[in-house]
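Removed from the display is one protein chain of the complex; every other protein chain stays in position.
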Amino acid sequence: MQKEILESKLNINRRAFFSKMSVGIGSLALGSLLIPELFKGGEEDAATLIPGLSQFAPKAKRIIYLFQSGAPSQLETFDYKPKLREMFGKELPGSIRQGQRLTGMTSGQTSFPIAPSYINFKQYGQNGTWVSDFFPHIGKIADDICVIRTMNTEAINHDPAITFFQTGNQQSGRPSMGAWMSYGLGSENENLPAFMVLTSRGKGNSQGLYAHLWGSGFLDSVHQGVMLRGGKNPVLYLKDPEGMSQSERRQMLDQIAELNQNSYEKIGDPETMARIQQYEMAYRMQTSVPELMDLKDETDNTVKLYGPDCLVPGTYASNCLLARRLAERGVRFVQLYHQGWDQHGNLPNEMGGQAKDVDQASAALITDLKQRGMLEDTLVIWGGEFGRTVFCQGDFKADNYGRDHHPRCFSIWMAGGGIKPGITYGETDDFSYNVVRDSVPVHDFQATIMHLMGIDHEKLIFKHQGRRYRLTDISGKLVPGILM
Amino acid sequence: MRGKYLKIRWLWLASIGAIGSLLLLSECAKGPDALGNTIPDVVDFNFHVKPILSDRCFKCHGPDAQKREAGLRLDTKEGLFKALEKHKDQFVVVSGKPESSEMWRRLIHEDPDQLMPPPSSNLSLNEAEKTIIRRWIAQGAKYQKHWAFIVPQKSPLPKVKRKDWNDSPIDRWVLTKMKDLNLEPNDREEWPRLIRRVCLDLTGLPPTEVVMQKFKKDDSPANYRRLVDYLMKQPAFGERMAAHWLDVSRYADSHGYQDDGPRTMWPWRDWVIHAFNTNMPFDRFVSWQIAGDMLPNPNKEMLLATGFNRNHKITQEGGVIDEEYRIEYVTDRTNTFSKAFMGLTMECSKCHDHKYDPITQKEYYQLFSFFNSVPEKGLFGDISLVSLADPPNMRISNATVRDTLPFINKKPTDTAVVMIMQDMPQARPTFILKRGQYDAPSVEVQRGTPRSVLAFDKKFSNNRAGLAEWLFSPKHPLTARVFVNRMWMELFGTGIVKSSEDFGNQGELPTHPELLDWLAVDFQEHHWDVKRLIREIVLSSTYQQADAISKHKQEIDPENRYLSRGPRIRMSAEMIRDNWLATSGLLNQEVGGPSVKPYQPEGLWEDTNPGRGPLMSYKQDKKEKLYRRSLYTFWKRTAPPPFMLTFDAPMRDYCVPKRTRTNTPLQALNMLNDPQMLEAARWLAARLLKKTGGGELAVLSAFERILTREPESKELKQLFAYFQKRRKTLQEDPNRAEKMLQVGEVAQAKGVNPFDCAALSEVVQIIYNMDETITK
Partner (left out) sequence: MNNRYRSILENLRFFLSILLVFLMVFERYMHLPALLAVLGRMHPLVLHFPVTLATVGGLALLMPDKTEWVSWARKTEFWSITASITALTALCGLFLSREGGYDAATLNWHKYSALAITLCAGYLAWRFGRGQLHLPQWVFGATTLLLTFICGHQGGVLTHGSNFLLEPIRPSASATPVVVDLKKAKVFQDAVRPILEKKCFACHNPNKTKGDLLMTTLEGFKKGGKNGAIFVAFNPDSSQMVQMALLPETDDLHMPPQGKPQLTPEELKVIHFWIKKGADFGAKISAYLPNDTLATWAKTSSMPAEVLPDISAASKTSIERLKSDFCNIRPLSQGSPYLEVVILNHQNYQADVFKKLAKIGKNIYRLEASGTPVTDKEIKSIAGLENLRELGLGKTKITGENLPELLNLKHLRILKLHGNQLKSKDVEPLLKFPGLQALYLWGNDFSDKDLQQLRKKAGKMHLDLGTSPDTTTLQLNKPLAEKPVAYFQNSTQLILSHPMRGVKILYTTDGKNPDEKAGIGMVYTKPIVVKQDQKIKYRAELSGWYASVMDSLEFKKNNFIPDRFELKIPANSRFRGGGDSILFNLTKGAPNYSTNDGWLGFERNEHLDVECYFKNPPEIQKVSIGTLLEDNSYLVPPSNLEVWGTNTPGKWEKIGSQTYPIPDGPQYGIRYFDCKVKPGKYAYVKVVSKPIPKLPKWHRGKGEPGWLFVDEVLIN
């Protein structure tokens, strides 16, 4: 008897207990709604940048960098110094030089005669921007560009100077600016790499280019710059072997994918699935790159705008036209190099040839972007790795002279992507030797570019060998003066 | 009435239960992250606390005196337990009492100006890390010196139950650690695939037909041991070990920098291959490279070995400042010495005291001074001088090769002049350079080594020979560990210490510290015998496991750091190309000799050359030189071989002891359209057709030749169906097949049906592009 009573009590309790359990569970569910993080795991705090996304609303979506390798002289491009004409051949005052570090080529020189610019200048645009007669077409677009006359760098030789501009450090080994952008922002178009490189060479005295200028450094090698070259194989190994049709390549890829799928089911290595994706991406590039390179759909007016060279593969003009086509297809960072600006001698004629290569095409690129409504969010940069000295290097005549390397002040111009148009920023002394007002060191230049792309340059970091590396390394301030 | 009460009472019980479970859930929801390191009950300073302090605090409270804030340093014992500057009564850390430790109060402070680390530093600690610090202080805040600076000891071997995992010490440590994470090891890999793995690991080449016949039948451990010994006797072993040493020593065939003229350093490469093949003890191998010229009566081989320290970039750009670049060369030697042999990032302390490791700028320049007395110039001569080896150098004549250096593969017509090390009679004075600037010397320093690693004992001679002795003294905590760890990385893909290039405070911690120490001490006890070390690892059951990855293991240990499955990693760039040549039969086994120029897309050198010097245009070699192993490919620093770059080879500008391993579309394009691969495919197809007469057998033997295993019936059926379909379509367009068989320069095989050959070569291309083919 006792057992039954106990039994029944137990049952009641058990039945009641279970009915109540449902209520308990219900309240628990309600509770979880109020504490979302509870079951989702902690979010990475927002402070550090999540790679692949800009930090705040960007003004520029993509960058086209027209790098004039060899360093065009600022005295014959944008830094007009009329007073120098009267000081033709006079010695450069020691006070101006202040023990400047000279390259081996001129440190042996005893006299430093001033060589005024052989070419004269005109004023263009509403604010009267000074542009030399080497660049009539760029003059016409003066209202769209911002000329910066007070860039300065620490390196006095080509290799360290270009490496410093492209990677933020004079010695090689760090990722290039394009690789940082690809790492930081990813690509707008999955069928094309985020960072592409095009090179061309003028007839002037040229310096070499090195693979580490567009390398990925310690970042993942998927971010390295992909070279786009004229001719039938624009990207290395892009074209299928002679006579293989696209459908045949598709069949082969399907076979490979099936075998890989089988090995994945057997062994379970996720890397195998990732490789299948990469083969699909490669297949897509095999169609997207040729379509990009085929200039048949460009109108005659466009060819006239850029100049006839734009149809000749490997020239600067054709690279500019390709740069616009790449920008249209959402490539994040297009890096152009035009070699041949290293005029240690025979400057007037060599520089004339170089200017003829780049003047019309550079201006055409800006006009073309503008009329397609793309200049607003495309940042275009034109410039070299340092300036050239006001004193002459080697033998000296009015119409023929050379200039040595000069890191203390030089000129570049930028356009679009949130840059204030139509102004000249910064002032140099009468000898274009030192910066007088608004200096722009290289790291500040890089910090400002990243700001325009919606990235806080102190927050885009990569931890390598225990150190948090940044493009702007340990310095870099914003240059508000050139922002819209 | 009573029923109602019953209900209410139950209501209370249920809600309390709900709240309790809610709290319980939130506790375990934090849960273990991937590697199961929940917050440990007993907190160890070196393994849990130091990594946090180093990464978030040392930047402003570490060894770098100039940047130190509030006179507080957390990287030393005194610093941690010191009284605060402003309030003498308060202490940074009070062992046992977190609440009264200033460090703890600052970690959880509300006010942003008091909170540590300060928001402006972009650094912060998450909840788990704060709890670890708190628990460490509460458990008495025991301090330990950095693990890598303590001389390794052999600790007693743990017992394990499984018999087949009980004989090798490696297996015993690995199995014990595996049990902590309740993981079970895989069983042994299928015999053919194990042969392929060990052949690739020891020779860099897939198993040859000879090896397969000899060893395929018997899969017993004894036969496996015989296979390992056989492979280690092949010259290919030396080439495989040399390939990784070229990365460490930043070997290249050009000077680098602006004009990048050619140099002849290949005889030094031949010596490295020879040294590994003759199993030269590691201490002599390294001592000759560091100080071969200063050891008692050095012979030509010892001088040649010192080429290691002249592999750095050399400028030929007219107009550079000589002293600036000479200092760059000495800097490179110092940085390479510290990273290659000690796994320390001493290059950070060139401009200031090291921010994370106890290395001062003074100690950097003390090490710097060992390498600072070479009679060299920053700029020896510009490109037009075409100097293949800036002095001091050594000319290797045919007589020298005949008599003393037989291992150098030099043809009479080859010029062989090699840069070597040499010290001036009067050592150059060395100064600490302010902010590392070549033209800002300050205090003079004498030769010495970082005290925190090992003080430079007076009994060592005061030159590079002494430095080599110091490096290999039994009291040195790092040398053996770093090399053993790098060998482990070559075989398993990731080292026991993942950051094989940084054993300092910011480096990763070893997953099996006792195993690493045991191997290091054992390596020294056996007189630094390299082959024996590799043999130990390769014979362990850990290495012989199958590489299948279960869902469970993939979740718990995605990177296989706890070795519960065999290594499965993408092959290096050299191995992938060598695999094509070896399996197709085109491989030219010649060992050593000058670098060669195989196929390369045209225009690469022409587009970017500086417009002068002999390396302006790429002149592709002919005939047998096209099929040499990849470690002999000519390496131009400013335009390295594109194939190598795409598969993650470093630029060889400076010492890179660890390669990344990526997966990109450019690799896919490379694997699909590289003429080297297309030619190998057609050559293999032709050979197999002659041997098997075609049909399914040809497809089967192609599969087995490349993957050393029989294809599954599904795979064979799929490939054979593709072969037949392609043969039919190719017959409709004869010149298509013809064109396919013209790729590459080796002559077409005669007497073979072109359509069969073309179709089979497409099948071979598919197999070459399988993920399994480029994975070892």
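By letter and in written order, the chains are A and B; residue numbering begins at 1 in each of them.
Criterion: a residue touches a chain if its C-beta (ideal position, glycine included) is under 8 Å from a C-beta of that chain, and two chains touch if they have at least 3 such contacts.
This is a predicted model, so every value here is computed, not measured.
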Task: Contact with the hidden chain (one of B:Gly71, B:Pro558 or B:Pro614) - done: B:Pro614
TODO: Kindly state which of the options A:Pro113, A:Pro241, A:Pro290 or A:Gly330 is in contact with the chain not pictured.
DONE: A:Gly330
TODO: Check the options A:Glu376, A:Asp430, A:Glu458 or A:Asp473 and report the residue that touches the missing chain.
DONE: A:Glu376
TODO: Just the residue numbers, please: which parts of chain B touch the chain that's not shown?
DONE: 110-113, 384, 611-612, 614, 616-617, 619
- [ ] Spell out the interface residues on chain A facing the chain that's missing from view.
- [x] 46, 49-50, 53-58, 186, 188-191, 284, 287-288, 291, 295-296, 299, 301, 303-305, 307-309, 311-313, 328-330, 367, 370-373, 376, 454, 478, 480-481, 483
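Note that in this section only the chains that are shown with their structure count from here on.
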- [ ] Find the geometric centre of each of chain A and chain B from their Cα atoms only, then give the gap between the two centres in Å, rounded to an integer.
- [x] 30
Open item on the list: Which stretch or stretches of chain A touch chain B in the complex?
Closed with: 16-17, 20-21, 23-25, 27-28, 31-32, 35, 38-39, 41-42, 45, 47-48, 101, 103-107, 156-159, 171-173, 193, 199, 201, 205-212, 215, 220-222, 224, 226, 229, 231, 233, 235-243, 249, 251-252, 255-256, 258-260, 262-263, 266-272, 274-276, 278-279, 281-282, 285-286, 339, 404-405, 458-459, 461, 465-467
Task: Residues of chain B defined as touching chain A within the complex - done: 6, 10-11, 13-15, 17-19, 21-22, 25-26, 29-31, 54-55, 119, 122, 124, 126-127, 257-260, 315, 317-322, 328, 345, 348, 355-356, 379, 439, 499, 501-502, 504-507, 547-551, 554, 558, 568, 570, 601, 603, 607-611, 637-640, 642, 645-646, 648, 651, 653-654, 660, 662-670, 672-674, 678, 712, 714-715, 718-719, 722, 733, 735-736, 739-740, 743, 762, 765-767, 769-772, 775
